[in-house]
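What you see is the complex with one protein chain gone and the rest in place.
The chains carry the letters A, B, C and D, assigned in the order they are written, with residues numbered from 1 in each.
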Amino acid sequence: MNYTFDFNAVTLAPLLQGLWVSLQLTAAANVIGIVFGFALALLIMSPYRVLRLPFMLFVEFFRCTPAIVQIVWIFYCVPMLFDVFLDPVTMGIMALGLNLMAFNAEAYRASIQAVPREQLDAGIALGLNPLQRVLYIVFPTAFRASIPVLLTNGIVIFQQSALVAIVAIQDLMYQGKTLATETYRPIETFTVVALIYFAVSFPITQIVGLLERRRQILVS
Amino acid sequence: MTTSFSLPLVKMQALHKSYGNGAIQVLKGIDIEMKPGERVVVIGPSGSGKSTLLRVMMGLEQIDSGSVNFDGKPYISSDGAGRKTQIDTNVRRSIGMVFQHYTLFPHLNVLQNLILAPCKVRGEAKAKAAARAQALLERFGLGAKSKAYPAQLSGGQKQRVAIARALMLDPKLMLFDEVTSALDPELVSEVEQVILQLAAQDMPMMIVTHDMWFAKNIASRVIFCAGGVVVEDGPPEQVLGAPREERTKEFIDRVFHIKQ
Amino acid sequence: MTTSFSLPLVKMQALHKSYGNGAIQVLKGIDIEMKPGERVVVIGPSGSGKSTLLRVMMGLEQIDSGSVNFDGKPYISSDGAGRKTQIDTNVRRSIGMVFQHYTLFPHLNVLQNLILAPCKVRGEAKAKAAARAQALLERFGLGAKSKAYPAQLSGGQKQRVAIARALMLDPKLMLFDEVTSALDPELVSEVEQVILQLAAQDMPMMIVTHDMWFAKNIASRVIFCAGGVVVEDGPPEQVLGAPREERTKEFIDRVFHIKQ
Amino acid sequence: MTLDFSILLRFENALLLGLWMTLKLTVICIVLGCTLGFLVGLMRTSRNLALRAASGAYVEFFRGTPVLIQLFWIFFCLPLLLGVELSNMVSGVIALTLYMGAITSETFRASLKSIGREQLDACVALGLPKRAQVVNVVLPQAVLRAIPTLLSNCVSLFKESALVSAVGMADLMFVGQNISNNTARPVEVLTVVALIYFVIAFPLTRAVSLIEGRILKKLAI
Partner (left out) sequence: QTTEGYWQGVQKAGTLRCGAAVAPPYVMRDPATGEYSGFFADLCKEFADVLKVKPEFVDTTWDNIVAGLQAGKWDLSLALNRTPTRAMAVQFSIPAMEYQISLAYNKNNPKIAAGAASVADIDKAGVTLAVMSGTAQDKAISAAVKNATVMRLPGNDETRLAVTSKRADILVDASDTNQLFTQSNPEWAVALNPTPALAKQGVAFGLPHNLSAADVEVVDIFLEEKVATGHVDELIKKAVDDVLKGAK
């Protein structure tokens, strides 16, 4: 290896600016994913076929196509088809939020279905009405059970947010690419960018691991 | 209690129940009358429908046909024409049930588990319900555990909390479905003592158990079910000690080993 | 058996065992001698170290100090200086064990479960092992199940297969750790019958059980353990029927309810 | 605007060619990635601290950074660092294999961990030699239990492979964008590209739940 490193070329300011955008995208997408994902979960579990089917299709579509295709599609095709023009960051939030919604809906569904039937039986035996059973038994237990998956999905979306660089939203990846082409120092730039992503994700994955271990102890 | 002693507390008539759209016939015509103050122990082979019977009584299952009256009022009925079972939810509230697997709500602590139903169902004030709950817990030797979460309790403690929770609604009938069979042998008796304590106060109950000693000590009447029908019904000395039916005898010998 | 009858089959000396680097002392000096043909039932409160004792005998656990001789040969030993426990794996092969939770290999069918060890350990020919296995299964009333997978069997059937699997290696001692306590009450006796059948052939065994009837019928000797030591040791009539130690009596009363 | 999907017929071959590249890349990386993942999964449960730390760092890093940056890094930095020339295909295979290895190692680790201690106790009680314990008891169960998650991992890889278009590999996504530029019909082209991905991935996800049900039933877990 005859390469001489020069990390001085990597100016942190634009990268941190980009990180700020990435974090904003991630946070907003997570709000959408966590809130509307739950509504979506209820819809795909609806007893009515006509209601259930279109939303199931929606979920499966987002789960079974590459995120980059979704982002490019939403970015270019939505304006052409529907004549709506939103600023790029809003579009990015929409794309990532819809994607996360689909994945979170699945997580919610799984944990709602995992609420043991006995818990509901106990609710009936205690005279709780159906709404009270959902409110006081199903929601709290299901939500708690889904927290680790929601967090994991949240981190995944942080990483997927790098894809918006391809549609020129000025996130961390975009700033990294720009810096790399400006300075002709791709190794240093991409290494620093990767480390920044890692520095944000890693602590959260550790927290998820901790939560999961604690849950296992609680459940057993 | 307001009911006159001659009226039955529970009157089941021709109960039929199947699973899988009639594929598995579980109850094939059950008629049981239970007087107030009676403690009925139900025994029978695995799969004979004991749990199903209790679940029907609790209003947890649809029935195919038959009816149940409770305390003189119609409670459950189905005309057998495939329509939904009619269950009177007001009547249902006067029945309490404890299950084999601890069904405490894991996200609530002991006190919260106890006061959830009184507050939400009857709109009782939190403080008042909490005071009643604490008193009940003291009585069951769990006074110190009111802030603990279910995961921090032993199996026996969980079952005692579950019993206390059911009692918070002042039930007129308690159902117990193998409440000790998931417990370590050493923890069985602490739960059984609590139920015996209730029995001493003349609480009417229906109990499914495999514990011979407990059955003998708690029952005022024993019913042996097999194949979805009542095979033998009588005082414990008869059904457990000197069964008249061959099937009862064979079952008692096999499960309780008592005769050897 | 080649051993002369005066020699002990098992001789445990000053067994000490702790978990968590000495934090939890489980066995605090156990000395048990067992003669060939003896059937020792071990009883005691939960956490008293019964399972640990059997696991040590099976060579599944390291010990802190002490030794076990088997059939006159040194089998397990540890000098207490923190060095690894010495376990003679050849001797270990002459001991069989059945656990509380069916530990059949779920991806192998019944026959494959039975012949895995003989083929891999002793290099027995597949056909020969299969023939022996089939014969054993017939004897245990499982002749028709040899192609079934564990998931397709009832709990009682699984435990009988587990016993057959252990017998395939012609053990000189069998260990049973609460083999019926995870079973439905009705399935208990089919497993106990199989063990009684082995007892009738003078198979030496050590059994942990909470089933009073079974303990009485199988034991030639009962040991009551508590707090990591042997509290009482004697014939079943004594330990179960008229215990000399206060702790034994209290335990028997509580767990077996027999005295009430 | 009016949509006209018929223009895509002219590019049937191009799309198939792109799909072929995507599938080739996916299949190669599945094979290599699963192998790597299995070895790393074993390393992560190893008693050797150095092995554990190294494999842990690898997995955490690849799970903690976007695949896009991994691709960029391996495409443009790795050759410089190693001082060797790597073709696009080789770079793509390396990048996606490392990604796949990281996610499957977690799958294998979980499935190894899910084999209860009782199974190993039973092995000892039966006197099984170490080799038979691993080959006849642990491995088959670990692989069986891992299958459903491995399949999901494969679907993920298939989807992530679309990212190689960003570094200029002519996969399905790249070809799609190329066509959309030439025909000025992005809506039709991108929609069809998305549908192609969907048509392949969806049955696979269905298969996952089917197989999962079977395995759960068979092993009665």
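Simple rule for what comes next: a contact is a pair of C-beta atoms (placed from the backbone, for glycine too) under 8 Å apart; a residue touches a chain by one contact, two chains touch by 3 or more.
Computed from a predicted structure; not experimentally measured.
Enquirer: The chain left out touches which of the shown chains?
Expert: A, D
Enquirer: For the chain left off this view, which of A:Q17, A:Q119 or A:T178 is in contact with it?
Expert: Of these options, the touching residue for the absent chain is A:T178.
Enquirer: Which listed residue, D:V59, D:L150 or D:A166, touches the chain dropped from view?
Expert: Of these options, the touching residue for the absent chain is D:A166.
Enquirer: Have a look at A:L40, A:C77, A:V149 or A:V208 and name the one touching the chain we're not showing.
Expert: Per the contact definition at the top, the residue touching the missing chain is A:C77.
Enquirer: Among D:L42, D:L86 or D:V134, single out the residue that touches the unshown chain.
Expert: Reading the full complex, the residue touching the unseen chain is D:L86.
Enquirer: Considering the whole complex, not just the chains shown, which residues of chain A touch the missing one?
Expert: 75-77, 79-80, 85, 88, 166-168, 174, 177-178, 180-182, 184, 186
Enquirer: So that we can see where the missing chain sits, which residues of chain D does it touch?
Expert: Those residues of chain D that touch the unshown chain are 10-11, 13-14, 17, 75-80, 84-88, 91, 166-170, 174-175, 177-182, 184, 186.
By definition in this document, only the chains that are shown with their structure count from here on.
Enquirer: Between C-D and A-D, flag the pair that has more C-beta pairs in contact.
Expert: Taking the two pairs in turn, the one with more contacts turns out to be A-D.
Enquirer: When the C-alpha atoms of chain A and chain C are each averaged to a single point, how far apart are the two points in Å?
Expert: Chain centres of chain A and chain C, defined by C-alpha means, are spaced 52 Å apart.
Enquirer: If you average the Cα atoms of chain C and of chain D to get two centres, how far apart are those centres in Å?
Expert: Comparing mean C-alpha positions, chain D is 46 Å from chain C.
Enquirer: What are the residue numbers in chain B that touch two or more other chains?
Expert: Residues: none.
Enquirer: Give the residues of chain A that touch two or more other chains, as numbers and ranges in rising order.
Expert: If we look for residues of chain A contacting two or more partner chains, we find none.
Enquirer: Which residues, counting only chain B, touch chain C once they are in their complex?
Expert: 45-46, 181, 184-186, 189, 210, 213-214, 217, 254-255, 257-258, 260
Enquirer: Show which residues of chain C lie in contact with chain D when the two form their complex.
Expert: 55, 58-60, 89, 92-93, 95-97, 99, 101, 103-107, 116-117, 120-121, 149-151, 165-166, 169
Enquirer: Going by the contact rule at the top, pick out the chain D residues touching chain A in the complex.
Expert: Result: residues 1, 60-61, 63-70, 72-73, 76-77, 80-83, 155, 159-163, 165-166, 173, 177, 186-187, 190-191, 193-194, 197-198, 201-202, 205 of chain D touch chain A.
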